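One chain of protein is taken out of this complex; the other chains stay put.
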Amino acid sequence: MKIYKEKIELKSDAQIEFLDISDKVQKIVDNSEVREGQVLVYAPHTTMGVTINHNEPMLIQDFMRVLYKLIPVDDQYAHDLFELRRKQTADGRSNGHSHCKSLLLGVSETIPVEKGKIMVTDSQSIFAVEFDGARKRDIIVQVMGM
Amino acid sequence: MKIYKEKIELKSDAQIEFLDISDKVQKIVDNSEVREGQVLVYAPHTTMGVTINHNEPMLIQDFMRVLYKLIPVDDQYAHDLFELRRKQTADGRSNGHSHCKSLLLGVSETIPVEKGKIMVTDSQSIFAVEFDGARKRDIIVQVMGM
Partner (left out) sequence: MKIYKEKIELKSDAQIEFLDISDKVQKIVDNSEVREGQVLVYAPHTTMGVTINHNEPMLIQDFMRVLYKLIPVDDQYAHDLFELRRKQTADGRSNGHSHCKSLLLGVSETIPVEKGKIMVTDSQSIFAVEFDGARKRDIIVQVMGM
């Protein structure tokens, strides 16, 4: 039984962005030499999400539109007042909505590994989802198996 | 330490459908002979979800109503235009909303196993959730443990 862990370092370029990390996750599974098992993809952040879906640019526009509709940026978030008072963020970032989007999506996914390959079909991609960019981020990828 | 994997083959009968796969998951745990560990239930699809909740027919109507309200079918999805242009789908299926519903629900759940039994109470069922049926589907079930 092996346990292997690596960090993916990312840089988001927009406030909200779907970053396809499928190839990077597969590379870490390769490095782990695990043939049968599973891989955990985990975002150690409170304004990111992890999800698996189709990497089709128009669809990603739909995802963003839906997330903005469900959690509007122009609502009043109590958290933003809190941040303002604490002056915690140098750039005055109002990210209450980003936390709420992260809440909806969740910060981890687990994918089975078979014969050394992550079990995703051609239409599935693993996404790290930025909700409060642009900034540097890291994602933890942990492989368990044989 | 054992790692054991099986596929559940399903056939959905409606566009949106909650398929209770609890018994099938338990059967695979039986086959694995794992006594202590966990089971990963994973949908290798972009228009399905996996969730755990109460299998009560009226409640499932509520789930559907809520999902349709949050992600309406009659919104305009950019993805549907894309599919139309590519003529990718023979049946002209407009499934932008199905992908968005999958995004909200997520495609995996992990359940602990104790003394060979999945740790679900009487009111919990494991559901594979179809968002773009009717069609054939498969679900990957992977058991890890001793």
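Just so it is clear, A and B label the chains in written order, and each chain counts residues from 1 on its own.
Definition applied: a residue touches a chain if its C-beta (ideal position, glycine included) is under 8 Å from a C-beta of that chain, and two chains touch if they have at least 3 such contacts.
Since we're looking at a predicted model, the values are computed, not measured.
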Positions on subunit B contacted by the hidden chain, ascending: 1, 36-38, 51-54, 56-59, 61-63, 65-66, 70, 104-106, 109-112, 114, 119-121, 123-124, 144-146
Absent-chain interface as seen on subunit A, which is shown: 1, 3, 5, 40, 42, 44-46, 70-71, 77-79, 81-82, 96, 99-100, 102-104, 106-108, 110, 140, 142, 144
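To be clear about the criterion, only the chains that are shown with their structure count from here on.
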Chain centre separation (subunit A, subunit B; CA means) in Å: 21
